[in-house]
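Missing here: one protein chain of the complex. Every other protein chain is in place.
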Amino acid sequence: MKQEIKAQKFNWIDISSPTEHDIKYLKKKFRIHPLVLDELINPSPRPRVEPHKDYLFMVLYYPIYNVKTRETSSRELNIIISKKAIITSHYETIPPLKTLFDNCRFNKQSQKTYLSEETGQLLYYILSAFWQNCFKKLEKIDERINNIEKHIFGGKEKEMVLEISLVKTDIINFWRIIEPQKEVLESLLKEGLEFFGESFLPYFSDVLGTYERVSNALETHKETILALEDTNQSLLSTRINEIMKVLTTFSVVMLPLTLIASIWGMNFSRSLPLTNSPIGFWLISFLMFVVSVIMIIYFRKKKWL
Amino acid sequence: MKQEIKAQKFNWIDISSPTEHDIKYLKKKFRIHPLVLDELINPSPRPRVEPHKDYLFMVLYYPIYNVKTRETSSRELNIIISKKAIITSHYETIPPLKTLFDNCRFNKQSQKTYLSEETGQLLYYILSAFWQNCFKKLEKIDERINNIEKHIFGGKEKEMVLEISLVKTDIINFWRIIEPQKEVLESLLKEGLEFFGESFLPYFSDVLGTYERVSNALETHKETILALEDTNQSLLSTRINEIMKVLTTFSVVMLPLTLIASIWGMNFSRSLPLTNSPIGFWLISFLMFVVSVIMIIYFRKKKWL
Amino acid sequence: MKQEIKAQKFNWIDISSPTEHDIKYLKKKFRIHPLVLDELINPSPRPRVEPHKDYLFMVLYYPIYNVKTRETSSRELNIIISKKAIITSHYETIPPLKTLFDNCRFNKQSQKTYLSEETGQLLYYILSAFWQNCFKKLEKIDERINNIEKHIFGGKEKEMVLEISLVKTDIINFWRIIEPQKEVLESLLKEGLEFFGESFLPYFSDVLGTYERVSNALETHKETILALEDTNQSLLSTRINEIMKVLTTFSVVMLPLTLIASIWGMNFSRSLPLTNSPIGFWLISFLMFVVSVIMIIYFRKKKWL
Amino acid sequence: MKQEIKAQKFNWIDISSPTEHDIKYLKKKFRIHPLVLDELINPSPRPRVEPHKDYLFMVLYYPIYNVKTRETSSRELNIIISKKAIITSHYETIPPLKTLFDNCRFNKQSQKTYLSEETGQLLYYILSAFWQNCFKKLEKIDERINNIEKHIFGGKEKEMVLEISLVKTDIINFWRIIEPQKEVLESLLKEGLEFFGESFLPYFSDVLGTYERVSNALETHKETILALEDTNQSLLSTRINEIMKVLTTFSVVMLPLTLIASIWGMNFSRSLPLTNSPIGFWLISFLMFVVSVIMIIYFRKKKWL
Partner (left out) sequence: MKQEIKAQKFNWIDISSPTEHDIKYLKKKFRIHPLVLDELINPSPRPRVEPHKDYLFMVLYYPIYNVKTRETSSRELNIIISKKAIITSHYETIPPLKTLFDNCRFNKQSQKTYLSEETGQLLYYILSAFWQNCFKKLEKIDERINNIEKHIFGGKEKEMVLEISLVKTDIINFWRIIEPQKEVLESLLKEGLEFFGESFLPYFSDVLGTYERVSNALETHKETILALEDTNQSLLSTRINEIMKVLTTFSVVMLPLTLIASIWGMNFSRSLPLTNSPIGFWLISFLMFVVSVIMIIYFRKKKWL
């Protein structure tokens, strides 16, 4: 589906799920290299900036969190930018892009802000929205981390193992998506200056700055969740070890008693002592009691119980 | 609650828990952008410095340790600074700010020191107090670490697991609060120079230096507590393993004895040897004794006991 | 086997599994130092660039993944490059080199692209293909990592232990092969400029850039697999610990029951209570039932079950 | 206790355990700021350099190893240095300072070396002795590490757990003491140049170099002990696991035998087979033998024994 906004100095064409028909239209109208148009249809393996004669071609990835599967996946955004047009192409909705595009279509104020200057400025607003939006995701991760912390010290170590693993995987996937894009922003700084002129330096370094804040915040989250994982593991293993120790000690107290009972269960009709005594049973029961008391005292003294 | 101090060249307005009324007053008197005033009322998600035409807007976070819940949380401090006024706004008390403000109100000497020059100097004193005060917190953490160290080697490994986890979480939360503020101080160095002039460079780099000392000390504490956690875990697991080994070995010694007793408990009235012997029981008891002695010697030799 | 392509300004000689005969030919035709020719026949221990008077000698390693043994090993590529000829020598097939060579032999278009300029350009195309090709390998590793992630949270932790170890070893071997070649590319930048002139700077820094992207992607993969390994281990150990706890608790419930049964199995014909009672068995069975219920309630309360 | 050496150009006053009387003397004679004099009496929380109008005030910490408690603690050294005097103040003995002071008092040759020039040079000799002396401590740590290494591979893993923990804590405490002093030496380089003139640059950078060598050596020791701890833990856990496996396997072999014996211990006077057979006991014993042999063979085949 192709949508177009006509601004004073340029057109913004947003294509979602590009069809053969859209590609033909672009080929005809903008003389874009067939290999670039191919990439609009097929998924591109890596984010990058490609300088062409009359335009720049960019491949970006936007991290998106799926509440159902609790997973972070990436959505591809292709941007072709020339002096006269900016073409954004994607398969699935990229929320910050959609918001910006709809604002530019229906809101006069936004049109003034975003579309009154050159394509370079619009690219800046798109990239800026793209990265600013990541902060919201980071805040959600922050909440989940605070939540985990509260539960760990509230005695729910076991339940938190999976939750910690999920948040950690979420952070790592987020990081795997944004990490390779640093290079894109850095090469945009170089290629962009050549293409748009020096006046765009503050714009693009602002975007790089936003990226770096996102990246630092993610790093902080990563270290925090790793430390919490360690903490949880050590609390959990201390607790499990305690339980196992108590259970094992209990078994060990039972064993000699069972041995004693088994001994007087042997069929030595003539030689087994006390069997005919009227208090034999009570004597042996007393013996068992003494043995267990001694063992418990010993274990207490050794601090095993 | 709004409080105001009038100095020679500027006013210091401190607002705690700003109300609609305070906001209107600020709007009317200082022509501050509505979005900035909004942030005074609502919590801001990230620390930052925002340069405006006539003033700088800063969002800072102050780490505060709650003795009851044993947790470190952050309190937000908003600063609006122009040539003629410095406005500090916060919801909860920020101790070093309160001390400074009260000194400036009631102490003539302090007024001379802090209020006789421009707003830039006062900002320096506020930020300086803000970060200097973190050292006291760090010293408390230091004490707790020394305390942990003493107990670990005093045989209280188990009790220290939770204490180590708490101190570690405390350090990490502290770090999570101050880490993103480095960027604020760095951009203050840039924006501040533009706003206040070059003569403020030594002041702001002094604040950055204090921040870096806090940050380094925190890093040292972090590494120390991580090393202590490792040490504690390895001492603890060695001890638990020893206990489990002894208990298991004891069980293993019991088992063959129980088997022997069970064997002579079988109902083979005709074929079970020794059952009618007058010393049968004593022979089997002797057998058990021999078996257990052999096992204990074997385990000793193998160093399992 | 020696193959030769004659271009306008130079010859490309590709030798696979060089024989004595090939070496003699090279010695005669290009006056190459005997020690260099020796290295063509014998494996060289380290990648490097050696500047000689009339030519550069390079030793490179190409990482190759063996689908059968699931291992990454390296294949050596020796390049001798002068103004008039480029000699590539290797024992086993280097896929990207073979593709390039075959293209240059049979495809007119490729000949135009790759062979119309100087040997420096061809070297750039060879190195570029060499490193670009590594991305395909990295994408396969990426797929495997995604696959592992899916299975870990799908409850197949145990099965993933070996798969994670294999992918990790694969990444490490890949890294061990490419890591020492950074230095080669850096010294090529220096030696190459002296040899080919300054116009080759963008070519060789492009190759270095490609290397660095490969290296960064590999680093990302390494951190990801390490985090997944940790996650898997903690999920796995939590699960195993749970199982062991349940099993041990079950044993502990059985033990007192067995003790009770053994006690009433003792041969105290006169003193053992209840033995002649008509409901003795049922009373003891009830006792066992009560004991086991109390223990289960106790363990439930302590959250051990 | 105050001791004084008079050199040609300046006096060296060394005060151990400063009293009120000493403080008054200093106040009267050198016009030192009361806050600085306060710090001579009270412990200072952090190492630092404070430039004053006529003098520099330094707070340093010297790491000292207590052989009895096997702990590394720090001793504070305060230095006040002007053009005409150098005052060193401390509570407990600082060995390298004491050696230097005594040499300067009694040894003519030392006086010539250390006291013939300006206070800057003497400061250099004091700091140099301070840091050079740390090497001796590092060598002792080195010896202890070598000793641990020898014992680990000599089968004393268990005994080494505590020793490793002690050495690690020792290294970490050492590091915690010297780490914050880097900043002191760096700011001395700056402040010192202003105070003493540029000719002192090589002296102070030599001290900084010595500090960095101490710091690097400590880093090496830290990494080494961490690696040894890992090695020890993995050797130890492998050994414990082996023992537990053997013990558990042994229990598992015993259990079916006990079950068999218990089965023929049941009181089924009419239906229990073989009870009246003259070889019943021997048949069951043979059954037990067969069962245990099968289990052992099975465990051997599975490599569990």
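Residue numbering begins at 1 within each chain, and the chains themselves are lettered A, B, C and D in the order written.
Throughout what follows, a residue touches a chain if its C-beta (ideal position, glycine included) is under 8 Å from a C-beta of that chain, and two chains touch if they have at least 3 such contacts.
Computed from a prediction, not measured in an experiment: that's the story for all the values here.
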Shown chains touched by the missing chain? C, D
Per the definition of touch given earlier, which of C:L208, C:L236 or C:L305 contacts the omitted chain? C:L236
Touching the absent chain when the full complex is considered, from C:N11, C:T169 or C:S215: C:T169
Going by the contact rule already stated, which one of C:S16, C:S82 or C:T258 would touch the omitted chain in the full complex? C:T258
Interface residues of subunit C (partner: the chain not displayed): 45-46, 158, 161-162, 164-166, 168-169, 172, 175-176, 179-180, 183, 229, 233, 236-237, 240, 243-244, 247-248, 250-251, 254-255, 257-258, 261-262, 264-267, 269, 272, 274-282, 284-285
Mind pulling the subunit D residues that touch the left-out chain? 135, 139, 149, 152-153, 213, 216-217, 220, 223-224, 227-228, 230-231, 234-235, 237-238, 241-242, 244-245, 248-249, 251-252, 255-256, 258-259, 262-263, 265-273, 302, 304
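What we mean here is this: only the chains that are shown with their structure count from here on.
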Top of the farthest list for subunit A, CA-centroid basis, is D
Angle of the rotation mapping subunit A onto its copy subunit B, from a C-alpha fit, rounded to a multiple of 5 degrees, please. 70
Tell me whether subunit B and subunit D, two copies of the same sequence, contact each other through the same residue numbers or different ones, using over half shared as the line for same. different
Can you check how far apart subunit B and subunit D are, centre to centre, with Cα atoms defining each centre and the answer in Å? 24
What's the distance between the Cα centroids of subunit A and subunit D, rounded to whole Å? 38
So which bits of subunit D are touching at least two other chains? 265
Have a look at which chains touch which and call the overall pattern line, ring, star, complete or other. line
Inter-chain touch pairs (all): A-B, A-C, B-D
